[in-house]
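Yeah, one chain of the complex is gone here, protein chain that is, but the others are all in their spots.
Right, chain A next:
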Amino acid sequence: MDEEYDVIVLGTGLTECILSGLLSVEGKKVLHMDRNDYYGGDSASLNLTQLYRKFRPDQAPPAELGRDRDYAIDLIPKFIIASGELTKILVHTNVTRYLEFKQIAGSFVYRDGRISKVPSTEMEAVKSPLMGLFEKRRAKQFFEFLQNWKDDDPATHQGRNLDTEPMESIYAYFKLEPGTQDFIGHAMALYLDDDYKKKPARQTYNRIILYTSSMARWGKSPYLYPLYGLGELPQAFARLSAIYGGTYMLDKKVDEIVLDSQGKFVGVRSGDETVKAKQVIGDPSYFGAGATGAGAGKMRVVEEHKVVRAICILKHPIPGTDDSDSAQIIIPQNQVGRRNDIYIAMVSSTHNVCSKDIYVAIVSTIIETDKPELEIRPGLELLGPIHEKFVSISPLFTPTSSGKEDNIFITRSYDATSHFETVVEDVQDVWKRVMGSDLVLKEREIEPTE
């Protein structure tokens, strides 16, 4: 550890691993450390032994759940949106060669006490119980308006302006019912609350187009999932980093962020050793998040809000999903009198994340009260009998400074959204702060024998 590095990266979550990979490809000398003996940090997938060690340290995993090694339980419920930014990074860096992907079978939305599939074809849309006959006609006009919109052709604008008009006025123009608005804003544009309605329609337009183009790409649902769990993603980017010279140290205690007299970053101390580098990037847990008392180090992050997540092991598919092997279910906040949506993400042995005939569902939401478990009850009730349940409450942290002054660049916690788009936004943001220029994806050089 006596060498000097360009960048030290702390924590092997997906955000840090993408950054580490891209920085190594760029020619930076990277040292990547993690206090855990596994990859992935907060975005890891755990086997049963690791899962029980984390949530029930005094209990061994029950034998009836099957082989330990068959499990890869995600800690964070997210899917890859097919036409999204993460897909672009995966393809550009060519790490797809280390991964295999499967589709998520269906996306569902909760309305008036029951769940319905978000239509993926015109046929499904015609049959969908989500809208009545006249409402379907209005919705069709709305979607045709979006699909046909061309910025430079006012004839396609119907007198609307996406950049100045709020989304609610576009809804009003097409006379869409509140339930339809819930479905469009939450199940397609994937907003967690209703604040978007007062904001310019442009962002909602972009999100709906992303959703429909993702849906059109492989059908069924707009989501993809890596076989063996989401924890494969950080591993794949870590391998990219290593191939380009990145040095990896797992199971390494990080005791101190060492600063000079001006408060600028100098190095990282682990035990008696200090490794020097020009810059440090890390997840909030290495910069005071969750730490208390003496020796916790300087607090460089603030808590924005908290998320409750319940990992539920089921022995049956979720009722009402047509026995899907995987699904997303969105419970829009208005439907259950909340401010934030409740999400359910479910995968199964089809994705090589658990034993046969086991289904793993994660119910999550942003916490609004002091009784978080009660808040996710509408989600839990949709699951049927729950065989095992592991509930956790995670504060979401965001850095207090840009790192420009001290060369300390901190990533954000994984938020409550159902996909990785905000993770990529964070990658782009940190990249810009670290490198001083925008992240431009370059094709990875073709390796000699391929």
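Quick notes on this one:
Going forward, contacts are C-beta pairs under 8 Å (C-beta built on N, C-alpha and C of every residue); 3 or more make two chains touch, one makes a residue touch a chain; residues count from 1.
Basically, contacts and distances are computed from a predicted model.
Per its UniProt record, the hidden chain corresponds to "Probable GTP-binding protein ypt5" from the list "Beta-adaptin appendage C-terminal subdomain domain-containing protein", "BOS complex subunit TMEM147", "Vacuolar protein-sorting-associated protein 36" or "Probable GTP-binding protein ypt5".
Considering the full assembly, A:L224 is the residue among A:L224, A:I257 or A:L382 that touches the omitted chain.
Seen across the whole complex, the unshown chain contacts chain A at 38-39, 83, 87, 90-91, 96-98, 100-103, 119-122, 125, 139-140, 143-144, 147, 188, 212-213, 215-219, 224, 227-228, 232, 235-236, 238-239, 242-245, 247-252, 352, 445, 447-450.
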